[in-house]
Every structure is written in structure tokens, then in C-alpha cells.
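Omission of a single protein chain aside, the complex is shown with its protein chains in their original locations.
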Amino acid sequence: MNLPVRFRRRGGASLWFGAALVAALIAAAAVSLFWTPYPPAAIDVPHKLAPPSWAHWFGTDSLGRDVASQVLAGSRISILVGVIAVGIGLAIGVVLGLLAAFARGLIEDAIMKLSDFVFAFPALLSAIMLTSTYGPGVVNAIIAIGVYNVPIIAKLTRVTANGVLAREYALAARAAGRGPIAIAFDHVLPNIAPALIVQATIQFAIAILAEAALSYLGLGAQPPQTSWGKMLADAQNVLYSAPWLALYPGVAIALSVLGLNLLGDGLRDALDPKLKTRS
Amino acid sequence: MLLEISGLAVDLPAPGGLQRIVDRASFSLAEGESLGVVGESGSGKTMTALALMGLTPESARVTGSIRFEGRELVGLDEEAMRELRGDRIAMIFQEPMTALNPLHSVGAQVAEPLMLHRGLTKRDAQQRAIELLGRVRLAEPERAARSYPFALSGGERQRAMIAMAIGCSPRLVIADEPTTALDVTVQARILALIDGLRAESKMAVLLVSHDLAVIAGHCDRVIVMYSGLIMESGPVEAVLREPKNPYTLALLEARPRPGAPRGARLRTIPGAPPVTHENRAGCPFAGRCALTVNVCRTMPPPEVAFGANRFSRCHRAREVGFAQ
Partner (left out) sequence: MSEPPLLEVASLVKTYRLAGVGPFSRKSARPALAGVSFSMRRGLSFGIVGESGSGKSTLARIALALDRPDSGAVRLEGRSLFDLRRSELRALRAHMQMVFQDPYGSLDPRQRVEKIVAEPLAALGGASRAERRARVQASLEAVGLKASDASKHPHEFSGGQRQRIAIARALITRPKLVVADEPVSALDVSVQAQALNLMSDLQIEAGVTFLLISHDLAVVAHICETTAVMYRGRIVETGPTEALFAQPAHPYTRELIDATPRLDRPMRVAPLAPANGVEAPSEGCAYAPRCPFARVRCRDEEPTLDAAFDGGRRVACHFPLA
């Protein structure tokens, strides 16, 4: 009765704020393709470790590179990692999850046990193993994070798909003579999409954090590429003399993660059909 | 008079302002009497029952007067209300599975009001709980007391809920669709049980149901609600034999009658019960009603009395029943 009104307002705040932050992230990446205050990799040793000023809005790092430009350019890596890693997770995870939900029995058990197995490895450890075997670099970092996303999405897909398959309209579709693939596309996917979208935004945020961690360990972006995680790693040594070097990339990461989580919350409320009232 | 309701109104906030769910309801209930409240979805019958218990949603606005044992309940603070609930007024709900806590044993739940209101020790309360479970005719009451809700059948759970309700010998029991979720044979026994308990302890029963036949079999008086408004009220036999309100009549005629020829046309009520209670200017049943005339849409229907305890809210109450 009055509940839908309350929820919609709450979902609205998260949604707009989150969307604004995410839009800012995307805008930063887009802008950085064409323009940055200085070339991010331009070394300018005489002006190294300069505090924020009009010339260098965020200051410079230990090699004189403009921090603001690096933050802008680093956003590209963050988005790249997020999109591809989540993309891998969705592409493979959804298929596995649907397979488990429809096939049931042994196949379902096998897929879920496999997911548990991948889960059991600490994510970072898996990423470290992969990158140390196949070499560091953004691409391998992305693959490592992506692989970790697969079981999360697969489990979520299986659970929500089972929920849809238990509903009467799925049974009605079977009674009408539709096959499992038709039911998957026409009924299951549209109904589980909101949950998946929300989870995807969460995984996106986690991917950004994971990339930052990997780069911090030196396993992610390699020079001359720059990423926020790498900036944090580099900032370690001069933390007391030039704290802004850690502050700006750190805040950028925090705001991006916050924005994505808020977006996820807002989308969950906005897309929930139970909150739609009858006209 | 045990219970006297006067001008009870319940409003809920809605996108377009306040929505009136119960519209100035007035009725009374004597000790030991049984009153049936019949209506379809959107009639406001459940909200009326909740208002009596003070269990309306947080955002609801309750106005009017509810006098129980001479005491005004509208506006009563929560703590005083809590003392009444389970003790003087009890409620039985529709879905015993969700109304009973799945994590507590049945015996513990039946014992709870006894400890709360009568100050019994845990052991005494549990002993009394077993007695109560026997009183509601559960076979093996000790076993039932030890069981958890999932182990009992629907009918058994409903009996347990009744045991919980009558534990403190309440003066008034409100039963909101107590048998709708049960099989018809189980329903018959549960209703008979309620009748029996009523006779034993002179407690009053307010029975809310969508099923006229259930009310016919177990209530002394009936009120018929539609879109928040009481359309007709009176002794059950008289109202059902000779309804004075077109809505009551339509409800009676819409049921397939046993013994009627198969496929006989049922007299339907065109349209559907209103979802939003918008146009309050006239009668909410206007348009769907076979007797609709212009005044029905513009003026609220008056209460027309038919003897001491009977009235109908209709502009054309005296014409109901004659050739339509």
C-alpha cells in the first residue's frame, strides 16, 4: 500500500547518486582518450614530488609525472578490467548456471562442485598463480579476475533460474509445448536479468579493487601503462613526504566502488517488479 | 454490550493521497454472540479486524470509536493494547503455517500468552498448554506440544492456533478467514470446534470470511462489506433469506447452486470489485449494481432500517428482491 512509494524514493536516491558517480568514471575514461593535462607518461624529473598547484592539479609523482593525468588515464584500465572481467563472468557463468538449472541431477551437482572448487581458492591467490605462470600484465590480470567471476555468476544464475522454473508460468510454457531453450530465453533470462545486473555492478566494483591489488603487487599494469593500483604501489615509498600520491588514486578507487555499489542497490529496487503497483 | 464500533474509519496513505479502506463502520457485538463479516477482496473486512486488535499498519490512520468492555481502544497506547491482546481479545489467522513460528515448538507457543498475561511459571504454562491442546481435540496433545509446526497438518496447526487464542479465556475472538486455506472436511470440523468452544465459554466471535455459506452456518448476525462500506447488517437468517441490499442479493445469486441444472447461467456482477476507492461521492457499488440510478452516483446511500437490528445502505433498499 504505502510501501512501494517509500521504496521507490529510496531506490531513487541510490540510483541517481550511483549513476552520477559511474557516469563520472566513464566520462573520465572517455576524456582521457583525447586529452589529459599532461601526457601521463611524460617524465619531468626537475618537478618531481611537487604538491598540488595550479600547474599540476594533483601534484606530481617521484618521476615528475602529472598525477591528475595519471588518474584520468588510469580510469581506462579500471573500466577495461571491469567490463571484460564481468563480461567473462557473465558469458560463461550464465551458460553454466542455466545448464545446471535445466539439467538438474548429476550435471547440476558437477557444475556446482566445480564452482565450489574455484571458490575455495582465495581469489587473490588464484590471480597471483595465473599471472606468475603466464606473466604479469593487464590482460592476464583481467583473465584471472574474470575466471573468478564465473562461479559467482553461475551460482546466482542457477538459484534465480530455479526460482523462475518453479513458478507456474514456466510450467504453463512447458504445457504449451515450449522446449527448454525457448523457456530459457523467453522466460528465465528476462526474469533473472535484474538480479544479474545488480550482481554485475557488484562484481565490477570488486574487479576494480582486485586489479588495484594485483597492480599493487606488481602483477597488473606494467610501465608505461598506468593504473590506480600501480599508482598506490608507487606511492608507498614516499608516503610521508608526498601523501597526495596515494590520496588521489585511493579516492578515485573508493568513489568508483561506491558509485557502482549504489548503482547496484538502486537498480535492484528500480527493477523489482513486485514494487510496481497496479495502474 | 461487549463491543461497540461507531464510525470506524481506516485510511492508508497512497500515491494520490489518503485511501479510505474502512468507511465509517458501525456495529456492535454482545457477549457470547457471533458476528460474521463477509466481503470480497478490497471490502475492508480484514482491515476492520486488524483495527479491533490495534494491528493496523504503522502508517494507517484510525478514527472513530471502538469501545470494548466500555473502554475506548482507538488511540490507546501500544502498551495498554498489548495487555489486551491475547488476554481479552484474541485473533486466529488464515495461514497457520505463517502465523506459527516455525522455530518454536507448538507447546511453547501455546504457553506463551499464559506466561505473559497470567504470570504462570514455565512449567505450569506448559502443562496448561497440553490441556488446551486436548481441549481443541488434538489427538495426543503431549506429542503435539513437543512437535514443531512443520510436523503438523494444516488442520492440526489451526487447532493449535485456536488453543493459543483461547488460553486466557478471551471475551472476544476474531477469526480472519480461519478455514480458507484448509480442506473442506477439515474446515467443517474446525468451525464446529469454534462453535463448541463458544458455547462452553460464552466468548464472542467475529468471523471474517468471503464465504457466505460459512457465515450462514456459524453466525448469529452478519454484516456485508463492499469497498469499505457496510452495505447490509442484520440477523443471518433474515439477511440471507431476504436480502435488502442489491450487493447481498448479487453475492447470493452468483454462487452455483447445488441441484441447479448444469451450465445454468449464473447471474454475474459485471466488472470487478474496485481496487482504488476513488469516487466516494456516491455509492461504491454504483455502476455494477443492477438497480443503479442517477442518485447512486452522486449521493452516498442512506442507512435504511428494517426493524430494530437490521439495516441496508442503499437508495433503493425497499425495492430489492422484487422483479429485477
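All chains are identified by letter, namely A and B, in their written order; residue positions are counted from 1 within each chain.
What we mean here is this: a contact is a pair of C-beta atoms (placed from the backbone, for glycine too) under 8 Å apart; a residue touches a chain by one contact, two chains touch by 3 or more.
None of the values given here were measured: they were computed from a predicted structure.
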item	value
Displayed chains contacted by the hidden chain, counting the whole assembly	A, B
Residue in contact with the excluded chain [from B:L18, B:A80, B:M97 or B:L266]	B:L266
Sole contact to the chain not displayed, among B:L18, B:A151, B:A281 or B:M299	B:A151
Per the touch definition above, residue among B:M1, B:L18, B:M97 or B:A213 touching the missing chain	B:A213
Residue, one of A:L106, A:A120 or A:A176, that touches the chain absent here	A:A176
For chain A, residues in touch with the removed chain	167-169, 171-179, 182, 186-187, 190-191, 273, 276, 278-279
Hidden partner chain, residues of chain B it touches	40-41, 137-139, 147-148, 150-156, 159, 183-189, 191-193, 195-196, 210-214, 216-217, 240, 250-252, 254-260, 262-269, 272-273, 275
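Here is the rule we go by: only the chains that are shown with their structure count from here on.
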item	value
Centre-to-centre distance between chain B and chain A (centres being mean Cα positions), rounded to whole Å	53
